[in-house]
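One structure below.
With one protein chain withheld, the remaining protein chains of the complex are depicted in position.
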Amino acid sequence: MKNNYKKILLAYSGGLDTSVIITWLKENYPGCEVIGMCGDVGQHEDFEALQHKAISCGASKLYIEDLKKEFITDYIFPALKANAVYERNYLLGTAYARPLIAKRMVEIAHKEKCDAIAHGCTGKGNDQVRFETGIRAFDPNMPIIAPWREWELVSREDEIEYAEKHHIPLSITRETNYSKDENLWHLSHEGLDLEDPSQQPKYEQILELSKSPQVAPDQSTYLSIEFEKGIPIGLNGQKVEPIALIEMLNEIAGENAIGIKDVVENRLIGMKSRGVYETPAGTLLYHAHQKLEEICLDRDLSHYKEIVAHRYGELVYNGLWYSPLREALQTFVDYSQMTVTGSVKLELYKGNIIDAGVVSPYSLYSEAFATFDEDEVFDHTDAESFIKIWGLSQTVRVMLEKEYLNQ
Amino acid sequence: MKNNYKKILLAYSGGLDTSVIITWLKENYPGCEVIGMCGDVGQHEDFEALQHKAISCGASKLYIEDLKKEFITDYIFPALKANAVYERNYLLGTAYARPLIAKRMVEIAHKEKCDAIAHGCTGKGNDQVRFETGIRAFDPNMPIIAPWREWELVSREDEIEYAEKHHIPLSITRETNYSKDENLWHLSHEGLDLEDPSQQPKYEQILELSKSPQVAPDQSTYLSIEFEKGIPIGLNGQKVEPIALIEMLNEIAGENAIGIKDVVENRLIGMKSRGVYETPAGTLLYHAHQKLEEICLDRDLSHYKEIVAHRYGELVYNGLWYSPLREALQTFVDYSQMTVTGSVKLELYKGNIIDAGVVSPYSLYSEAFATFDEDEVFDHTDAESFIKIWGLSQTVRVMLEKEYLNQ
Amino acid sequence: MKNNYKKILLAYSGGLDTSVIITWLKENYPGCEVIGMCGDVGQHEDFEALQHKAISCGASKLYIEDLKKEFITDYIFPALKANAVYERNYLLGTAYARPLIAKRMVEIAHKEKCDAIAHGCTGKGNDQVRFETGIRAFDPNMPIIAPWREWELVSREDEIEYAEKHHIPLSITRETNYSKDENLWHLSHEGLDLEDPSQQPKYEQILELSKSPQVAPDQSTYLSIEFEKGIPIGLNGQKVEPIALIEMLNEIAGENAIGIKDVVENRLIGMKSRGVYETPAGTLLYHAHQKLEEICLDRDLSHYKEIVAHRYGELVYNGLWYSPLREALQTFVDYSQMTVTGSVKLELYKGNIIDAGVVSPYSLYSEAFATFDEDEVFDHTDAESFIKIWGLSQTVRVMLEKEYLNQ
Partner (left out) sequence: MKNNYKKILLAYSGGLDTSVIITWLKENYPGCEVIGMCGDVGQHEDFEALQHKAISCGASKLYIEDLKKEFITDYIFPALKANAVYERNYLLGTAYARPLIAKRMVEIAHKEKCDAIAHGCTGKGNDQVRFETGIRAFDPNMPIIAPWREWELVSREDEIEYAEKHHIPLSITRETNYSKDENLWHLSHEGLDLEDPSQQPKYEQILELSKSPQVAPDQSTYLSIEFEKGIPIGLNGQKVEPIALIEMLNEIAGENAIGIKDVVENRLIGMKSRGVYETPAGTLLYHAHQKLEEICLDRDLSHYKEIVAHRYGELVYNGLWYSPLREALQTFVDYSQMTVTGSVKLELYKGNIIDAGVVSPYSLYSEAFATFDEDEVFDHTDAESFIKIWGLSQTVRVMLEKEYLNQ
C-alpha cells in the first residue's frame, strides 16, 4: 500500500532523529535516494561536519542553504513591526524559520525532481504543522513523510537502539538531551525535567545564548538602537546590516541576561507544553521597537495594533504564515510603521532593560501639551465640557434609572 | 452668573493645590462652608497632621475615610483577575482609586447636604475625568467645581504666590516637586525633567517604594503566592488578609526592584504624557496570576481573555469603571477564574521575576500528553490528518489559483 | 483489528443513511446489539412510524426523546440573547441541536451500558464535529463510530444498492433528495443543484416552512413580541410558553416569507458549502431582539456585544458549545440582558420585517436629549470643547507634521 518513492528530500539537522530517518527511509522505500537539506538560519553548527555526517548516514547529498538574510528581512523584521507574540511571552523564533525552510525545500524538491519530502518532527508538536502547511502553500500535491508519526520507535532509547543496530554513526556530543531548536532569533529548550512545570529550570545547565541574571556583569551596558520605518538599521548611531545587527545584539543582550522566558504554552495540537526560550536580541528589539512606537503612534492606531499583534502571532504560531490573513495584516502593520523612525537608548543590567531615552523626528509627544504649566495650545476649560459629553450616556442612563425606580 | 454654593465638599489631599483651593472656594463662593474629604487608599500620610492642616487652611472639617479594604477587594482584585492593563505597561493604580473616592464623596455630600463637590485635578489629566464620571454615576445632577480649569493660576509659582498672599500655611517638605499619586497599589511620578522623554529618569531621586536594580540586594528572595479563584489569598503557604498581603508584597518586591516602569502613555484627553510608575506588589501579583492562568485556563478562553484585558484596561483608564460594559466584562472575567486556584513560586533578584514553579489542582497541563515519549492518550497518526484539514482551505486556494493561472 | 463492540447506540433519524447503518453495524460488529435514539427537537416526523422502521431495520429498540423544551430554553434562547450568528447570515439551527442530542446520547449510552456511539454524519460536514465534541464533553473515552468515514459506499446510489441487497425497507417518500436538517428553529437544504452557487435555488421546490415573497399574501400582518431580560415571553401582549411561541412565530413568519437565506459558508473542515436555510421564527426573534437592544443597551456595551456575537457564533458553529469560552461569554451576554425588557411591534409583508415601534421601561432613548429643540439637560456649547478634545491627538499630529515638514 505504501507509495514507492524514488527520491526523497529530507529536512536534515544532523541530530539523532534525522540521521536515523535516512536509514529508515531507505529501508521503507527500497531503492529510494535520500537527499538532505539543511537550512542555515543562524544556528551554531559545523556545516562541513554536517555534510560528512549526512553522507555517512546514507544521504546522496546535502544541500546547505544559507537562509539567514531572507530569514531576518522577510520573516523576522515584518513580524517585529507587528510586535507579534504568542500568549504574551513567546517571540515565535521557531515559527518564523519553518515556513522559510519549507519554501526552500519545495524549490529544491522541484529542481531535484523529488517525489516526496520528509521531516523529523514529532506528531505532538507545532513544527510538523508549520512544515506541512508551508510545503503545501507551494505544492499542495507534494507527498510528505513524517516518520515519527509512522514508525514503531517511541522514545529516544528506541532510536539509539535502532541506530546501533543499523550502524548509524552516533556522535556522542556534549549536548544535553533537551530538545532544542536554534536560529539567529532564538534558542528553545524542551523536555526532560522541564516537563514538570512545578520545577524551576536549572538555568546553569540550560542557558547557552545568555547568562543568567546572577552571573551577568554587575555593571550597566548602554546602547542605542536606530529604527527606520519600524526596522532596526543601526546600533549606537552606526548603520549595521541585518544579520550583523542581530548577532551583535545577541552578544550584548545575552551577556546581560536579557530575554530568558519560562513558559507553559498552548500548542495548536491541543495540549499544553513547557519550554524555556532564549531570545536575547529579539527581546531587546521588541522592547526598543515598542518604546519608539509609544512616541510615534497615534492612540487609536496603537490600541488597534495591540489587538492585531495577537492575531498575527497566533497565525504564525499555528503555521499560517502563508495565509491571506497574515498577508493582509502585514499591509496594516507596514502602513502603521511609516513614522516609526528614531533612536532608542537602553541601559542593560542583570536581566533588566531600563529605558534611557527615546527620540524621533515624528514624535507625537509634545512637551507643550503635556506640561503642567501654562500653554497656548490647550484650553483647560474645554475639559469640563469634554467630560460632560464623554459621560453623557452614563448621565442619561443614571437619570432614567432614577425615573423608572421612582415609578 | 456663578452659582451661589453654600456648602462644598472638597477632595482634599493636603498638598499645595487643595490647600490653596479651600481659600479660593471661600473667596469665590462668599459665605460658603468647605468640608474636606480625604480617602485613605494606603498612601503614606500623617492623617492627624492632615486634619490640622485642613482646618488651619479654612475647612470646617475633614473626613478621613479608610477605603483600603474596599479598594483592594472591590477594585484591585477584580481588575487583577482580568489582568487589566493600559498600553501594555501601566497597571492603572490611580485609575482604580478615583471611582472609589468619587463614590464615597457622593455619599458624604448627600449626608452633609453639600450643594457641590470640588477637586484639585488639572484640566489636562485623566483624573478629572475619573472623578467626574465617578461622581455623576451616583448623582448626575451634582455640580462639580474644578478650580484648575477656572482660575488664573497657571503654574506652581502662581500658586505659591497666591498661598503666601492669602497666608495659607505652606509646609516646606522634603518632597521633590514631581507630581505624585500614591495608594496601596502604586506610586506615580510625573512632571519636571520627566517631561522630556529623551532623558532617562533620575531613579536615585525618584524611587520611593522600590530600590533600583543596581541597589537591590545581590541575592535571590524566594516566595510563593497562593490564589483561590484568581484572588491572592496567601503568601508562602500562609493565609494573609488582602491589605496585609499587598503591604508585605510591596515590601518584598520593592526591596528587589520589581515593578518600575517608565512610560509615555496616551491620555484620554488626547495628548501623550510621560510618567514613572512604581507598582511592586502589583507587578508581582500580575506576573504570578498570569503564570497560574497558563496552566489553569483553556487555550480559547485564555486567548479571548487577553483581548478582554485590553478593553477592560481602556475602560478603567478612561474613567468608565461604573459602566455596563466594565460590569459585563467582569462577569466574563469572574467566570474564567473558577479554576484559577493554586500556588506560584517566584525568585526575585535585582529587578527580575524568575518563575520557580507553579502548581494547581485544576492544572490542564498534562505531562502524559506533553511528553516526547510514548503514551496511550495521543495517537501520533491523528496529527497527519489534522494538518491536512487544518490547511485544507489553503490547499483548495492554492490548487484553484494554479487552475485559473493555467486558463 | 476492529473493536468488538457488543452494544452500540446509534443516532437514528429514519432516513436512508441511518437505516442502512443499522445493518452495516451488525455486519461489521458481529453479534452486536444496535439501539436507536432519535432526539425530538421539533422536526416534522411521525415518531410512531419511526419506531416501527427502526425495529424493522434491525434495531433492538428506539429511544424517542422529547428535547424540545430544553432545546429552546437552554440552547436557543441563550444564543438569541447573544445575537449569535455565523458569517452574517446563518442562524445556527443545526449547530444548536447537535450538542443537546450528543449530551442525551451519552446519558442513554451510560444507562444502557453501550460500549460505543454511532452517527450518520458524513466526513465532510460540520455535524460530525459537533456530535463528537459533544459526546466527548461528557465521556471523553466513549468510542465513536462514523460509518460514512469508513465504509465503501460513496454515493446515494451505492447506499440504495446496499439497502436493496440487504432487504432494508426503503420508504419511497415525497421527499426531494436535498440533504435536510430540521428542528423547531430551522430547516436547512443542501446538495443537488444547490451545489452550484452560480444558480438560483428553485424555491418553489425547496421551501417547506416558508412561502416565497411572491406567493406570500399581499397584505401586512402586524404583531408584537414581548421580551423579559432578553428572552421572548409573549406575543401580542399574551404570555406564551417557549415551544408554543416558536411554533406560532414559525407559522406567522413562514406565511409572510420571512427568514429565507441562501448562503455559501465556510465549513470548519476547510471547504465552502452552499445551503438554503429557512428560519422563520428565528429571523423574526433576532430582528425583534436587536431592535429592543437598540433602545435598552448602552453604546459601549452594545458595540462590544457585536464583537462577542461573532466569536460566540463561531464557537457554536465549530462544535464548541460545551467550552469554557462559550460559557464565559454567556455570563457576559446574560449580564447585558438585565434591562432588555419591553415590546417590539413589527409589520410583516412579503419577506419584509418593518419596524412598527418599540417600547421598554428601561429605554435609554430620551426624547428630551434627542430633540432638535431647546432643552435643559444638554448645553450645546459643550459640544465645541468636546470636539476639540475628541480631535486633539489629530490636531497635535497635524501640527507636528507641519513642523517636521518645515525643518
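Should a chain be cited, it is by its letter among A, B and C, assigned in written order, with residues numbered from 1 in that chain.
Heads up, the rule we're going with is that a contact is a pair of C-beta atoms (placed from the backbone, for glycine too) under 8 Å apart; a residue touches a chain by one contact, two chains touch by 3 or more.
This is a predicted model, so every value here is computed, not measured.
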Partners of the unshown chain among those that are drawn: A, B, C
Sole residue of B:Asn83, B:Gln128, B:Gln214 or B:Ser393 that reaches the chain not shown, by the stated touch rule: B:Ser393
Chain not shown: contacting residue from A:Thr133, A:Ser224, A:Thr283 or A:Ser393: A:Ser393
Given C:Asn28, C:Thr73, C:Ser179 or C:Thr221, the one touching the chain that is not displayed: C:Ser179
Absent chain, residues of subunit A that touch it: 266, 269-271, 297-298, 300-301, 304, 311, 315, 320, 323-325, 327-329, 331-332, 334-336, 389-393, 395-396
Contact set of subunit B toward the excluded chain (per top definition): 298-300, 361-364, 366, 369, 377-379, 381-386, 388-390, 392-394, 396-397, 399-400, 404, 407
On subunit C, residues whose C-beta touches the chain left out of the figure: 87-88, 122-124, 128-129, 132-133, 136-138, 140-141, 146, 148-150, 154-156, 179, 190-191, 195-200, 213-214, 218, 220, 257, 262-266, 268-274, 290, 294-295, 299, 302-303, 306-307, 310, 314, 318-320, 322-324, 345, 347, 349-352, 354-359, 363-367, 369-374, 378, 380-384, 386-388, 390-391, 394-395, 397-399
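Following the convention adopted for this analysis, only the chains that are shown with their structure count from here on.
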Residue-number overlap at the subunit B/subunit C interface, same or different (half cut): same
Of all residues in subunit C, the ones touching two or more other chains: 298, 300, 389-390, 392-393, 396
